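For this depiction, one protein chain was excluded, whereas all remaining protein chains were kept in their positions.
And now, chain A:
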Amino acid sequence: MTDILSWIDVGPVANIPRQGARTLQTETDRIAIFRTLDDQVYALLDRCPHKQGPLAQGIVHGHFVTCPLHNMVFSLETGEAQGPDDGCAAKVECKIVNGTVRVGLTELQAGLRHAG
């Protein structure tokens, strides 16, 4: 696993809709943060490995998201494409601490935010 430089607090879980997602813009990436029906949160880089589809805009079902561009299904837990499709969406560390969502950013992702 990549070294996490910092955990970013992005506010309460309630701000992410159930079976939905919000995005977080970092210096280098856009991260999709998902909330499942059972209130788990997961994060992936907001682009699918196929055609850079914005995964945050997909339909969330179980612990999966369906890419809005071409309906590839990705596991939120591992980022792996499901079924016959190949590919893996980049996973980002994410957890809930006291009802608040925290996203673990690598040095690269945190970028200028910490340099400046």
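Definition applied: a residue touches a chain if its C-beta (ideal position, glycine included) is under 8 Å from a C-beta of that chain, and two chains touch if they have at least 3 such contacts; residues count from 1.
Just so we're on the same page, contacts and distances are computed from a predicted model.
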Practice task
Determine which name in "PotD/PotF family extracellular solute-binding protein", "ABC transporter permease", "Acetolactate synthase" or "Nitrite reductase large subunit" the UniProt entry assigns to the undisplayed chain of the complex.
Solution key: "Nitrite reductase large subunit"
Problem - Missing-chain contacts mapped onto chain A - result: 6-11, 15-20, 22-25, 30, 33, 36-40, 51-54, 57-64, 66, 68-69, 71, 73, 77, 100-101, 110, 113-114
